[in-house]
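The complex appears here without one of its protein chains, the remainder shown in place.
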Amino acid sequence: MDIPRGNIIVMDRRRGKLRVGQGLIQGLKVVWDHWAGSFHKNENFSQIHGTFTVEYPDERLPLPQTYRNMPVLLYDDESGHELCTGCYQCQRICPPQVIHITQAKDPVTGKMVPAATEFIIEYDACMSCGFCAEVCPFDSIKMDHVYELSTADRVSLTMRKAQLNRPISYYASIAPDLWAEVQAGAMKKLQGSIKRRPDVIGLAAVLTEKIKARRLELAAAAAAAPAAAAPAPAAPAAPAAKLTPEEKAAKLAAMKATNANKGVAAPPAKAPVELSPADAKAAKLAAIKAANAAKQAGAAAPPAEVPAELPPTDAKAAKLAAIKAANAAKKAAEQGNSE
Amino acid sequence: MDLLIQIIFGLLSALIIGAAMMVVTVRNVIHAALWLIASFFGVAALYLTLEAEFIAVVQVLVYVGAISILVLFAIMLTRSSEGERLLTQHWWAAAIISLGLFGAVLLPTLVGHHWNLPLPTGPAGTPESLAGVEELGRGFVNEFLIQFEVAGILLTVALIGAIVIAFEERSRRRRVLTLSEEHILRQRQQATATAAQAALVTADAAD
Amino acid sequence: MLKTEELQINIGPQHPSTHGVFRMLVTVDGETITDLKPVFGYLHRNHEQLAEMNTYQQNMPYTDRLDYFNAMANNHAYAIAVEKLVGIEVPERAEYIRVLMVELTRILNHAGALGFLINDMGAWQTQLAFGMREREKILDLFESASGARLMCNYFRFGGVARDLPADFMPRLKDLLLAMPGFVDEMERLLRENEILLQRSEGIGILPQELALAYSVTGPVLRGSGVAYDIRKAEPYSIYDRFDFDVPVGSVGDVYDRILVRIEEMRQSKRIIEQIIEQLPDAQGGYMNPKARQNVRPPVGDVYARVETPKGELGFYLVSDGSTKPYRYKVRAPSFINLTPLGDMCRGYKVADVVVILGSIDIVMGEVDR
Amino acid sequence: MQDVVNQVINTTFGWNWPSWAIALIGYLIVAVILFAIAPFQMLFLTLYERRAIARMQDRVGPNRVGPEGIFQPLADGVKIFTKEDIVPDAADHWVHFIAPCVVVAPTMFMFVVLPWGPGMVPVDLNIGLLFFFAISSVSAVGLLMAGWASSNKFALIGAMRAVAQMVSYEIPAVISLLALVLITGSLSIVDMISYQGGLFISSRDVASVPDWGLGWFIFTPVGFLAFVAFFIAALAEGERTPFDIPEADSEIVAGYMTEYSGMKFGLFYLAQYVLNFLLCAITSVIFFGGWQGPGVGWLYAQAITPVNPQGGWVFNVLAGVLGVVYFLSKTYFFFFVMVWIRGAFARLRIDQLMDFGWKFLIPLTLVNVISAAVWVALTKWGAADGLAFVEGWSPLVRWAVAFVVTLAMNLGAYLYLARIFAHSQAERERLDDEVLESLINVV
Partner (left out) sequence: MPNLRAEDLRALLGRDLPGLLQEAYPLHLAPPPAHGHAPPPFTTADALVDADRIIEAALYLRDTLGYAFLSDICVVDYLADGVFELVYRFYHVEGGPSLALKARVPRESPQVPSLTPHWPGANFHEREAFDLYGITFVGHPFLRRIYMWDEFEGFPMRRDFPKQGDKYIGEEE
């Protein structure tokens, strides 16, 4: 029989002539070589000697960017808006059908809006195929790199939206190249879908409360500013010429909130910020740090009031930092109260 | 020292006799065999107290290590372990015969023994050299040569007999053919059949 | 003449060397096997029914779970079947990437399979550990390309999920440097070793004529001396562009299967070297841009098969014009290769059963489906 | 030990206890020491084996519990102690319970005759070697009990295999030692060690050789062949790869241990590792001089001994420590070899094992006994024994002649038997063919 581009090799079963223990000694030698070579580490792919154990809790293998474990939802760090529009693409493709989406409705008009009010992924049945991340047209669902997910019960692996939300910065840090590829499109689409979302719909669940609080604050400031008539340069909510949609929404929300529950006093949190940032990124970083510090500073500690003196040049970044810090402080206060 | 030895002797005797009693009374044959091993072991220990170390060790090696294993193997492989009846109809006959045999062994000892021998004193009496390997070897090839040879021949004969009993012709032993053997067999059968047919055909043609 | 009694032993379903939940009902006469009946289905999940309820696209990750050692090869077979059914073109670079992945899969499967085989023979995991080391390296590569080590889900209709990452090729070349040493070492441990020869020579012989009749495929078939390799017999993908040899055995025993597997690893390495030379550099060519994933094939049926490391993996698809297959049938190599197990074990000793089973190299995920 | 106890009780305290009490106390102390040492050895060996074999497989091995994992065996011990003890319903409960004890007890007994250093032997039996092997055969009874009482087919098969293997490999082991017993003329293990003084030549064979403690039997052809045969038999007796057939996990799950759990299972493991230690120890004692080594003999000559009551006690300690170090390092080396073999080789099949034992190893050791006889004749006999032609040869020449003759005998026997052994396999194939031929006409 002929075979194109190759031969048929009949394997040679012949052995050496002297067979009294030779092969055994050869085998012993192989094992000995490995034993002797095992006192250094197997460093790269071209080596076959040396220990290749990765002592897991102490060392970990570096994960490639493409690594996929479980899907998570992304939200924009800066505005807190989720990228998800509740389009059901992922729910439809999911082979084990573990994604369950409830699309958001406009509370006023009752129409569907491009956001998800609830987004459930049953991690326990998820098969990590990555299809959801692949089909998502808004690059909202991405595969996480966290693999230590074991729990004592099955129920706690049913992840709700609040548990699924991750900031974009997190995803950009674990998969920078992959995010860079889609960043422009995703952010553009996000801007588009934000326009069609009224109120707080589509905000990352972890941030909703914080943003609400901040909006109240902004509204209060906005109300106070014209009354005082003081040209406070640092007032973040000073009526600017161009209002971002967020600020518009914030104002609206603030008004609504004040109308709805007048008895409830807004949390008196003010930005405990102490910074002179040169750019937005540094400000963000500082804010995160401040937030962490505030969290750690003690659960019972009342929210610190630090007068914020913000240079006008980077008002936006500072604003963000202030929001975050305030939220952190507020959370700390809440924890303190609950305890 | 004597007290200790006597205590040990008492304990060992109790073990031996108790175990022997269990051998004949327990229902389960395997248990009986296990009690027999215990009895053998007690005897070996008894030899040790008599400072007959070689005999003791040989007792363990032969009786515990070999014979009782043989017994266990035989029981396990041949029959179900639960005995049906404890006593046969003729148990009294067996009892009389065994008592008689026991008496026949015991009587000469009781009658012919000189009970008033002086105890051996001092190190001269200790039979230290008995267990030496050299003495043993010399004994085998000098004094007890005939016995040694006879025993050797007997064992060899037994060995050959065992092989003869257990040995089967390979052709008869191999009842299960492997797949390839079956295949080859079928091929050859076909070949012979076709050859026979061809021969037939040629014979026909010749006719 | 001593008579012995026949004894029935259940090897499995929980047994260290049945490679999963697998049971063999063995009738022995002394230590000689007179009859052996494989019993399985403990892992049966009605994969085919499941697939008929899913869309074509959704089935791709389920094929990973068939033979979880060779997810890439399963993906390949399924992708080829659907592409044939729909008529999707696959770009050049994607074909090369696919073949590269499948050949790597072959190496890792054989490394593992031989390790497990030797483990079944009683060597305390040394060969297995060496095999696993190489396997882990290959899995690292898979992970960097597809995102997962085992359940790769890397192939798509009309290409692969994403292009190879930048550091893939250097690492692959490193790996190929280690390969000859690894295979030689394995051969040295296995080939001349008297104990292994004792355990594998003349054991579990499957004669050439019967091998065909028993429908076995893969190394088991080739070990019996039939030079039938689908990559050569009915070249799919781009296998007709590579030079490689087909190793066959001469007797058909366990030893021949070991030898064939060792040689196949060498041949796979040869193919990979050719791929590295020929791999087109075109950017973005890893996927046919026109190919839809949520395919809606025309009414018809198709049978496509590939040579996975274990043998012929075939997919028979009947389409009714919707997005879900009307019939989806997997022709699983591990399952069919088990057919001669009972006959192959007959007449050998109990200890040989696990060796023969190991030499067939099964994965229960594929057997039970 | 008894003289020390006597010294302390009757001389120092002046209590005048009877001699039987002294003896009892002395034996008790020794027994307690042995019972402490045996499990300790087992604990150490498990860790040693796991670490060594891990390195052979490019792994690290257990290194988490304590520095470099030295407490790992303790953790395992705690785990095994706290495990539930499961007895199958169908099992014979009493036999099932006693079996592990019957397996462990003989291995503890075997420590009794094991010399650790110069003058450091619990009991110097003049039939020590025989005692060692007689006692080791007892554990076969325990294995059978375990296998039978579990009422599990795998356990029974495992026990049958274990016993068949132990019984048949005891023969080559004992015969290979018999050759050395012929040379030393004693069954006492202490005598065998003291025979191995000298420098590559035993100082008993050639008196003029300097005593560096290196006159090991391994350096003679008889000793070498006996060593190889004995070590192979020891592997089989200790159920080590490639002869770990009784507990072949890929075939019969865990053999006779299948139905055991918890500490009973632990006892089997204890017995097995202690037995392995003992086999390694006896190998090092008989073929590699045990505690013999450069310096020990000289140190011991200065120590307080019955021969030399004026010695210094410091030398007692030094000689003891050095001897124990030599002895243990040899023993652990052999255990390493066992691990090494386990790392490299597969397992034989039971019929192959029996073939190898009966058709190759036993004839080889029998030839070795004849070689030993020739050795004794050439080195020791004189005209009185009928060997007139050696008259006038210097001991060294006689030794050299004996070396050459026995080497030729052993090498020839080895090659011849290897050929025959290989031939027997071809013969079997031919027989199989004959069977087929005969069947053609039958069917």
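Order of writing sets the chain letters: A, B, C and D. Residues in each chain are counted from 1.
By our rule, a residue touches a chain if its C-beta (ideal position, glycine included) is under 8 Å from a C-beta of that chain, and two chains touch if they have at least 3 such contacts.
Keep in mind it's a predicted model, so treat the numbers as computed, not measured.
Considering C:Y214, C:F244 or C:Y348, the position touching the chain not shown turns out to be C:Y214 (whole complex). For the chain left out of this panel, the touching residue among C:Y78, C:Y228 or C:Y286 is C:Y228. The chain that is not drawn here is touched, among residues C:G20, C:G223, C:G314 or C:G358, by C:G314.
Within chain C, the residues in touch with the undisplayed chain are 37, 40-41, 44, 46, 48-49, 53, 210, 212-217, 226, 228, 232-234, 299-301, 303, 305, 312, 314, 316, 318, 320-322, 326-327, 329, 331, 335-336, 338-340, 343, 368-369.
Here, only the chains that are shown with their structure count from here on.
Closest to the protein's overall CA centre, chain by chain, comes C. Centre-to-centre, using mean CA coordinates, chain A is 78 Å away from chain B.
For chain C, the set of residues touching two or more other chains reads 126, 130, 133, 189, 193, 195-196. In chain D, 56-59, 343-345 are the positions where the chain touches two or more neighbouring chains simultaneously. Chain pairs that touch one another: A-C, A-D, B-C, B-D, C-D.
Here chain B touches chain C in the complex through residues 165-166, 168, 172, 174-181, 183-184, going by the rule given at the top.
Chain D makes touch with chain B in their complex at residues 18-20, 23-24, 92, 95, 125-127, 130-131, 133-135, 137-138, 140-141, 144-145, 148, 156, 160, 163, 167, 170, 181, 185-187, 431-432, 434-436, 438-440, 443.
Interface of chain B with chain D (complex): residues 1-5, 28, 30-31, 34, 37, 41, 53-54, 57-58, 60-61, 64-66, 68-69, 72-73, 76, 131-134, 170-171, 174, 177, 181, 184-185, 188-189, 192.
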